[in-house]
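Excluded from the complex is one protein chain; the other protein chains are retained at their positions.
Our next item is chain A:
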Amino acid sequence: MSRLSQRPDDAVVGRALRHESADLHVTGRALYTDDLHPRTKDVLHAWPVQAPHAHALVTDLRVAPALEVPGVVRVLTAQDVPGTNDGGIKGDEPLFPSEVCFHGQAVCWVLGETAEAARRGALAVEVDYDALPSTLTLAEAIAAESFQGAQPTVQRGDAPSALERAAHVFHGETEMAGQEHFYLETNAALARVEDDGRVFVESSTQHPTETQEIVAHVLGLQSHEVTVQCLRMGGGFGGKEMQPHAYAAVAALGARLTGRPVRLRLNRTHDLTMTGKRHGFHARWRVGFDDEGHLLALEATLTSDGGWSLDLSEPVLARALCHVDNAYWIPDVRLTGRVARTHKTSQTAFRGFGGPQGMLVIEDVLGRCAPLLGIEPHELRRRNFYVDGQTTPYGQVITQADRVRRAWDQVATDGDLDRRRAEVAEFNSTHEHARRAIAVTPVKFGISFNLTAFNQAGALVHVYKDGSVLVTHGGTEMGQGLHTKMLQVAATTLGVPLQLVRLAPTRTDKVPNTSATAASSGADLNGGAVKDACEQILDRLAQVAGERLQVPAAAVRVVDGVVVAEGTDETLSWAELVHTAYFARTQLFAAGYYRTEGLHWDSSVMQGSPFKYFAHGVAATEVEVDAFTGAHRTLRVDIVHDVGDSLSPLVDVGQIEGGFVQGAGWLTLEDLRWDTGDGAGRGRLATASASTYKLPSIADLPEVLNVTLLSRAHEEGAVYGSKAVGEPPLMLALSVREALRQACAAFGASGTSVDLPSPATPEAVFWALQEARTGARAQGHVDPGAGPTPALPDPDAPERRPESEVAVDDLAGA
């Protein structure tokens, strides 16, 4: 067992602990970024001037009328930017644009003594636009060949030849909508200028280091002149990985120019209309099976709706392509990806980061082809599971295939699936206007950032003279319980009671060059770094304890705050040891560092072993569908999920439940709509509020939701044997979608294949079951035969060569 994964007896990790800030949250004392401005003097408030066009040139901008409005202090425009007028990392996101690329884009920002004054000022700004034609939908973008960025292909074997040899060949299209994050706390920043011109920005950001870099480049400063702090977030879900940078930069710019603190908080309408969402995807595919239903070949081209700029669209696409296989062995594969450029918000990271979209494609293929093959969907899925030693299409070796099988079998047993399937059949034969179905789907989700360089983290641990411990690490807290886990890791490594350890807010002047708290990697990476820092301190303390107790340092252990050693009955308290160590001139603080070993990835050929391991899970979901309305209920869900040896079981189960419900929201309720007509409102987000965008409420919760953590799941080589948990459970919700498909099919004759839109809203389900019932065929259905070749990559598309890989290649070449 590795030192990293080995867990001592009676460890603080593994205990079911409450959230570290629970006391503050329930009493209203926990501070979020926008709670700071009422406690700050002389704050100015920023308000955007939003463009009313999907695509237009800004021909004139007159700010003078705004300055006449009482309380307006300044209007920020492109001329004010001392550094680079860009809010992203790709250079394609002008902060103050001369060309409007989506409806609602901010063209300038007004600063006022109150938010109300700034709002009135924004109304007074006069902007002339020259409207241009716009591309809104994926279909429009594909037809117009409006793409951006690289068009990578994951390839193994010869899929076209394998399709020719396959006994059964089908082709079809799959389309899925995006998703709004709807973190309950909107994006917010508060910037102030220090005595020497340095900038301090409080930001609700998952990626403080990148926020710092963007603020610096907009202001023309170096990174050491900018500090970013994130106290906590009211939800992130990926939506605050890249989106907060521009807003932090605007606030910082305002602070530099006025000398006063500037608060920028997006109101809900701003946040919905200006920030990026989960990418919707289109896929064209063709698939081949043998007579037993084994997958032989898959060719697919996935096109994501990137919106107006790239931001994270390329890595999202890469992860999508790396998850089309899900848990299934597909010998010959060709998967191509493209990012469409549309005149919408710049779609971005969202829990799963393309993984859910990739997985949806293969589950859709299997769900639609199973009836045509005459095989039960759950049987078809199981038959195609990986076995150890096989490799993924991108070349990573499978080593834990048994975990999917064990979870699958446990769900079948715990969920009593055989008996309940019989009951479902009985129900369906006795109810004319309702159908039930049970679907089971697996999840295999790769853990680590696809880009190897991001898999590193830092931490700073202080032990003070009184024995108390302060931990700072590079990760941010957005509710996922990272800080709780990090306290547990520190207490476990040092061997001290949890009460001795505190966590400080995340800030860039404590731990530099951090990666985003994203890709579910927060606990793996930062846990490794916290553990390293604690071990350095402990090694030094062991020397001192060894001298005191007259034993070798290696014999010393700290257990629940008591220093013990083999070979002596004498003990020391932790506080005594620390006290002595200080006077013996021992360094009682340490910077920890961790990088994930064994990863490699080449983006240009989409091959390598990008993931440290896979997280697994299986869900069985039973639904009931009403024939008259398409309304559906989720009756019961059984989940078995692999979190390794859990660091914090309450936190992990909470992540699984929350992830599942959020995934079910994406697949069945949440319906983003844009005005795609030709009128004046073209490009406007039509679902720009909580009253038009349906979020899961308690009424949508499954009536029974059983979550079990997979046993015997120790993860060698990860912190205390644990696994990441943030994203993988979201994809368990694919079982809801597949159950709905099967329930719709049950209205039709045996062997009916159902094409179910995503989201499967009641309306969509109604039309799907109506089609199944009438036996009608519609365009877009899965069809026998190979059909058209899914689009090949454009040879003129730019090669994807991320700077992280270029730097490492240069090193290797040198």
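Brief remarks on what is shown
As a convention for this text, a residue touches a chain if its C-beta (ideal position, glycine included) is under 8 Å from a C-beta of that chain, and two chains touch if they have at least 3 such contacts; residues count from 1.
Keep in mind that, in the parts below, contacts and distances are computed from a predicted model.
One chain of the assembly is not displayed; among "(2Fe-2S)-binding protein", "F420-non-reducing hydrogenase large subunit", "NADH-quinone oxidoreductase subunit D" or "Cytochrome c biogenesis protein ResB", its UniProt protein name is "(2Fe-2S)-binding protein".
One of A:N267, A:N513, A:S604 or A:T629 touches the chain omitted from the figure, and that residue is A:N267.
Across A:P38, A:P133 or A:G679, the residue that sits in touch with the chain not pictured is A:P38.
Residue positions on chain A in contact with the hidden chain: 18-19, 21-32, 34-35, 37-39, 69-71, 116-117, 120, 123-124, 182-185, 232-237, 267-269, 478-481, 650-651, 654-655, 657-662, 689-691, 695, 697-699, 701, 705, in rising order.
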